[in-house]
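Left out: one protein chain. Kept in place: all the others.
Think of it as A, B and C in the order they're written, each chain with its own count starting at 1.
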Amino acid sequence: MSETTSGTERAGTPTGDGAPEGHPDDVLRVRDLSTRFFTEEGQINAVESLDFTVRDGEVFGIVGESGSGKSVAALSLVDLVDSPGRITSGEVWYRDADLADEFRDDVPEAVDGEFVDTRRLPEGVRRALRGPAFSMVFQDPMSSLNPSITVGEQIAEAVEVQRRARANPRRTRSRTQGYGMGRLIVDSLLPNRGYTSESSMNRAIELLEQVGIPDPAERAHEYPHQFSGGMLQRAMIAQALAGEPDVLIADEPTTALDVTIQAQILNLLRDLQEEQDTSVVMITHDLGVIARMCNRVGVMYAGQIVERGTLSDVFDSPVHPYTEGLIGSIPDLDDPAPRLQPIEGNVPSLLDEEMGGRCFFADRCPKAMSDCLQPIPEYDAEPGTDEHAARCVLTEREYDEADALPPDHFDRNEEVRGDE
Amino acid sequence: MSDQDTSRRRFLQAAGSATAAVALAGCSGNGGDPTEGTLTTSAGGDETQTTTSPEETTERPEPDTRDGFLQRANRHTHEQAPWVFLHRQYSVYGQSSDIEWQPRTDERVAAYAIEPATDAGDDVVMTQSQMDSGLDPQDHRETPTDNIVLQAYEGLLERDREGAIVETLATDYERLDETTVQFTVRDNVSFHSGDSLTPEDVAFSINRIVDSDVGIESPQVDQLIGVEGAEVASSDDRTVNVNLSGLNPIVFASFATYCDVMNKSWVESNDQAYINQNMDGTGPFELSNYEQGVAVEFQRNDDYWDDPAAISTFTINSASESSTRVNRLLSDETDIAVNVPPQEVSRVENSDDASISAVPSTRVIFNAMRYDVEPFDSPAFRRAVNHAVDLDSIIENVLQTFGSPTAQPTLEGFFGHNEDLDPYPRDLERAEELVEESGYAGAEIELVTPIGRYLKDVEIAQAVASQVDELSNVSATARQVEFSTLVSQVTTGNIEDKPDWYLLGWGNATFDAIQTIQPLLASDGALTSYKNDELDRLLDEAQSLPSESN
Amino acid sequence: MGYGRFLLKRGVQGVGVVWGVVTVVFILRFITPGSPIDTVAPLDASQETRQRIAEDLGLDQPLYVQYLDYLWELLQGNMGYSYISSIPASVQVFQKLPATLELAVAASVVAVVISIPLGVISATRRHQPADYAATSFSLLGISTPNFWLGIMLVLVFAVELNVFPTSGRAYGFMQSLAAITGPEPFFTVVTAWLASLFLPAITLGTYFTALITRLVRSGMLDELSEGYVRATRAKGLPETLVRYKHVLRNTLVPVVTVLGLQLGTLIGGAVITEAVFAWPGLGTEIIRAINARDWPILQGSLIVIGTGFVLLNIVVDALYAYLDPRVIAE
Partner (left out) sequence: MKIGPISISPRTIRNLRKEFRSSGLARIGVVLVVVIVLAAAFAPMIAPHNPRTQNLDRAQLPPLGFTDTEQRTSTEMVNGSVQTVTENVTVNATAQHPLGTNSLGQDILSRAIYGARTSLLVGLFGTVLAALLGVTVGLTAGYYRGRIDDALMRTADVSLAFPSLVLAIALIGLFSRFQADVAIAITDPLVTTGVAGSFRDAVGLPTPMPETFVLPTVVILVVGFVNWVWFARIARGEALSVREEEYVKAARALGASDVRIVFRHVLPNSITPILVLATIQVAAIILLESALSFLGFSGTTLSWGFDIAQGRDYLSSSWWIATVPGIAIVLSVIGINLVGDWLRDALDPGIEGEGGM
C-alpha cells in the first residue's frame, strides 16, 4: 500500500531544528524522543531517543514486551508523563496548518511548514491539543473511568471540552478554559447545573450508540461498575472519539479483555478508523493484534524502536533477532510442529547505569557479537520495502561465530541476564 | 453538694431530758427580746484562768448559762482535740468599681445592699461558682441557690452584715411559752404576682418545710428541727403561732437563716417544675428571665414594702473555674466575682476598675480524726498532730493570709465561742513527746481531702501532711478524692464508713456553737467522728437552757 | 437496592442502636456504687428522710418494673425530673442542646472550610513549602490537647489582648435571629454572639481541621495515582475540574467514612471545650450531673447524645452513598 518515493531518507536522522523530512502523508513525526524517570533507585530511561512517523488514516503499530516502554512512549506523545517521569528531549511534530500559522511568528522554532513541534508550544496549547488532535484509549477501562460519575457524564465532559474550545479562540484560553473554582462551586451548589450541557450529553449518547452500546440513553446514566469490561472499553473509545481526534492512541486496548471481546473491540476500532479516517497508534504486546490491524509496525525494545517497516517487512523478513524472537514466540496454526522458541532472559531494567552504550538486546541476543557492544544507529534493512529499517548490526553484516560474545559475557558485570 | 452545710441539732433526740430540765429551770420567754443578751457573748467568769495548758484539765465549777456550757464544750474539744484545728475561711469577692457593696459574713449576697457608683453600676452582674438547683426557695440547701432565690424571696427574720437578727416580714416575734413562739406578720406587703401577704401564707410556708405532706420533701426540715408546725393565731392582728416539740434555744436564729415565705395560692396552683423555674416572692427584686443552669435575671421590684433597691437589674451567672470568674471581672463582663482565690487577688487589686473585698466567713476548715481507730483514739496523739501543724505558715503561704487560725470548733463572734483558747502553737519536740506518750510512735497516717471543694483544700491537706510527716516518729501522706466520694462516705450515718482522717469544711449560718459541735462531734451527730460522754452532757445541758442571745 | 431502601435499612438499624443506648444508660445507674438518695438528701439527713426519698424515687420497686416504667416514660418523651432542680430532665437537657449544637456546627464549618483546600493544596503541591506548612500544622493540630489549646487562646486573645470574651455564650443563634425584629440592635447582638463563639469554635475545630487536612491530603495523593485521572486529563479537561470534580469527590469518600467514626470525638471535644469556656451546653450539664449524681439529667444527656450520634451517622451514610454509588449496590 505504500508507494513511497523518498525511501532512503530516514525520518530519524537528527537534523537539529525544523520538522524531519518524511512522507508527505505524515500527520505526526516523532524524533529523538527520550523520557526518563528519576526515582530513588536511579534514573530509568523508559523511552530512549524514539523515532517514528504516523501517516493520515493509517494504523501504526508499536509492539514489544511489557516493560519495553510502549505505554510511556504513548503518554509522552500526549504529554501526560507524571512525575517522577519527564520528557528530557525530543520533538513531536504534528501537522496542523492553522496551528502553524498561529505560532509562526511567536514561536518560529516550533513551526516548520504545516508542522508544529508540540513540545515547544506553551503548556496550555499542548493541553488544548488533547481531544481534537490526540486522544487515548487506555489499557484497563475499569480503572480509566471515574467510578463515581456516570459514564455518559464523563463522555459528555470530553464533548464539552471541545465545544467550549471551539467557542473561544485558542489564544485567549486560560489554564482552566474559563472554568475556575468560582464557577465550579456555583455549579456544584446549584441543582441542574454542571460543567456539561444538555447538548453535550446528547452527543455523548450518540457516541455510545456509535460504539455499539445497546439502548445508550439509559446506559449513559449508569456508573462504570454497572458496565461489563467490553462495554466499558467501548465507552472509553466513545470518549476518545468525542474530540474527533486526528490521532487516536490505543494503549493495549484489548489486553484487559477476554478473547471474544477483544475481537469485537478490534473490529470496532478498525471500523471507526476507516469511516472517520483517523490515524491510529496501536500499542500492544500482541503480534496477532498488529497483524490484524496495522499498516506499518515499529518493534520496541528497551525504549527504542529496534525494527520498523511495513507489516510484511517486519513479519515476513525480520532482521533484528529480537523481532525474530517475538515472531518465533507466536504459535503457528498452519504448522502443527511446535516451533515455540521464547526469548530467553528478561527485559532490561532500563536503569541508566545498567544500560551502557551498546545494543540493549545484546545480553539476550543469540547472535550477539563484539560489534554489539557499541551504540547501534538505525540501518536500512535490505529485505522488504524502503520503510524497513532496524537498529542491528546484522543489517550490515552476517552473523559470525568468531566474534560471538562468550555466553557468560554479561554475567560478570550485569545482574539482568538470561537464566540458563 | 451543698455549699452551706449548716446543720440543726436533731432536737428531738436530745431534748427528751432537756424539756424536763427546762421545766425545773422554769425560765421562760427571755429569749424573745432580740436586744437582750446580744452583748453577753462571754458569760461565766470561770473561763478567766486560761493560763492552764490544755493537757492538764483543771477542775472548774459547773457553768450556769447556756453560753457557759457551750464555752466549756469548746474548751473540751480544744483539749481533747478530736480535730486538727485549721482555719476560718474567708469569703473573698472581686468587685467592680462600678458598684458600692460590702460583703456579708454569712456568704450571702443581697443585691438590695448594692449601690451604683457609676452609671454602669445600675445593671449589676454577679458571677458565682455554680447556678441554682431550681428556684423553689424551700427545696435546696446551698449558698449559690440562696443568693439567687433570696433576691426575690424573704424570710420572717433576716440578719444584718454582722449577723445580728433583724425583722423583715415579721414585725415582732416572741416566745409565748417553751413550746410556742409567735410572729406578727408585716402588713401592706404584696407578692410580685400582686397578691398581698397574709398570715396564712406564712403558716403555709413554715408547714411546707416541716411537714412533708404539704407539697414537698424539703431538705430544710432539718433547719427548723423541733418546729412541729404553724397556724394563724389571729388574722386581725396578723399573728402566727409556731409550735415547738420542746424548748429550742435557737429557734429565732433558725428562722433568721431559713424559712422563706411563699405565696400559698401561687404554690398550690402550680406544679414543682413550674415553681422551680418561676418566682413569686415579696423581695426587692422580681425574676425577669430564667435560663436554667445559665443565668438568672432580676429587675427591681418598684412596689417593695421597704425602699426600692438602688440598682435596676441584677443578673447572676456562673463559672466553676475561679480564673474564669476573675477573667470576667477584669474584662468587665461581671461586677461581682464570688470566691476569688488568693493567687488572683493581686491581679484584681492591680486592675484599675476592680478591687477585692473579703470578709471572714461562717465556715471552719478542719481535719477530723476518728476517735475509734488507732492511732487517733489517743488524745495525746491527736494533740501531737495539732502541735505538728504550722498553721501560720499555711495561712501565710497557701491562703496568702485569707484565713484566721482556730483553736476550737466555734468561730469568733459566734454564740458560745470561747475567747480564752489559743491555737495550738507549732512545737515539734512537744509533738514528738506526745506521740511517744501515746504509744503510737512510728504510726503511718493518711489524710483524705476533697479536690477543689474548699478554698485550696488540696494544697492545705498536702501542707498539713508534709508538716506532720516532719515528725521523726510519724509519717503522713495526703490522698485526694472527689468530694462526692468523701460525702458518700461521711453521710452514711455510721462512723465506720468514714476515712480515719479527713479534711472537711463546715459552714454555720446560725452563729451558734451548737450547730457546729452537735452534728460533727456529739455522739448522735449526723456526721460525727467523735464520742465523749462529757461533751454530750455539756451539750445537753446547754440545750436545756434558753439562749441568752436571740 | 434503591437509595430510599438503603436509608430505610440504616434507619431501622439506628432505632436498634438507640434502644441499646437507652438500655445501657439504664443499666449504668444500677451498676454504679452509691444511691441517688445521696444526691437528694442533705448532708446530715436523718435515716427516715432518706427512706422517704427512696420511696419517692421508686427505688423500692423491682428492677424490671423500673426498667419498663423508664422505657414507657421515655416513649412519651419523659426523661424524669432532675434530682437537683426538680425540673423535667427533657426540658433541662434540650435547653442545653442548642448551645452544644452551635459549638459543634461552628467547629465543623471551621474545619471543613479550612481543611479541604489546605489538603488539596498540600497534595497537589507535594514536597513544596505549602505542603510542608500544611503537614506540620495538621500534625500539630492532631497532637494538641484541645483543652490546653483553649486555655492558651483565652490567655492570649481574651486576657492579654482582650479582643474576645473570656468565656460564656452571648445570646446564641436563636436570639440573634430574634434580634432582627427585636428591640436590641441586630448588629451588636450578632457580633457579641459570634465573638463569644469564636474561641470555642477554634478550640474544638482545630483537631478536626488537622485531621481532615491529613485525610484529604493522603486520600488525594492516592486518587491522583488512579488511572482515570490520566484518562480525564487525556481528554483535555481543565485541571480545576480534574482536581475538584473528579479527584476530590472520590477523596471525600474515605474522608466521610472516617469523619462518621469521629463524630464521637467531636462531641467529646465539645464537652471539654465547654468545660474550658464555661459554655452552657450539654457537656457542662453532663459534668455537673455526674458530680452531683443527678441521674435523670445524666441519662437524658447521654440518650440525646447517643441518638444524635445515630442520626448523624445516617446522614453520613446517605452522604457516603451519594459520593460513592457503589455502596448502595453492596
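Note that a contact is a pair of C-beta atoms (placed from the backbone, for glycine too) under 8 Å apart; a residue touches a chain by one contact, two chains touch by 3 or more.
Model, not experiment: these values are computed from the prediction.
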Check your understanding: So which of the visible chains would the left-out chain be touching?
Key -> B, C
**Study point:** Contact with the hidden chain (one of B:357, B:473 or B:523)
**Key:** B:357
Exercise for review: Can you work out which residue in C:211, C:241 or C:321 touches the chain that's missing from view?
Suggested key: C:211
Revision key, fill the gap. Where C:97, C:112, C:142 or C:318 are the choices, the one touching the absent chain is C:142
**Study point:** subunit B residues that touch the omitted chain in the full complex
**Key:** 90, 102, 161-162, 321-323, 326, 341-347, 349-350, 356-360, 393-394, 397-398, 400-402, 404, 448, 451-452, 458-459, 462-463, 466, 479-482, 484-485, 488-489
Review point. Contacts of subunit C with the missing chain: which residues?
Key: 13, 16-18, 20-21, 24, 28, 32-34, 139-140, 142-145, 147-148, 151-152, 155, 159, 207, 211, 214-215, 218-219, 254, 257-258, 261-269, 271-272, 275, 283, 286-287, 290-291, 293, 298, 302, 305-306, 309-310
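Everything below uses one rule, namely that only the chains that are shown with their structure count from here on.
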Review point. Mapping chain-to-chain touches, which pattern fits: line, ring, star, complete or other?
Key: line
Exercise for review: Taking all protein C-alpha atoms shown, work out their mean, then name the chain whose own C-alpha mean is nearest to it.
Suggested key: C
Study note, to complete from the structure: Relative to subunit C, the most remote chain by C-alpha centroid is chain A
Review point. If you average the CA atoms of subunit B and of subunit C, how far apart do the two points sit, in angstrom?
Key: 41
Revision key, fill the gap. Rounded to the nearest Å, the gap between Cα centres of subunit A and subunit C is 53
Revision key, fill the gap. Given the complex, residues on subunit A that touch subunit C span 75, 78, 80, 82, 127-132, 135-136, 138, 140, 143-149, 154, 157-158, 161-162, 165, 175-177, 179-181, 184, 188, 195, 223, 225, 236, 239-240, 242-243
Practice item. Provide the residue numbers of subunit C that touch subunit A in the complex, in ascending order. Key: 226-228, 230-241, 244-246, 249-250, 253, 323-326, 329
Point to revise | Residues on subunit C engaged by subunit B in the complex (per definition of touch) | key: 33-34, 38-47, 49, 52-53, 56, 81-82, 84-88, 91-92, 95-96, 154, 158-159, 162, 165-169, 278, 280, 284-285, 288, 291-293
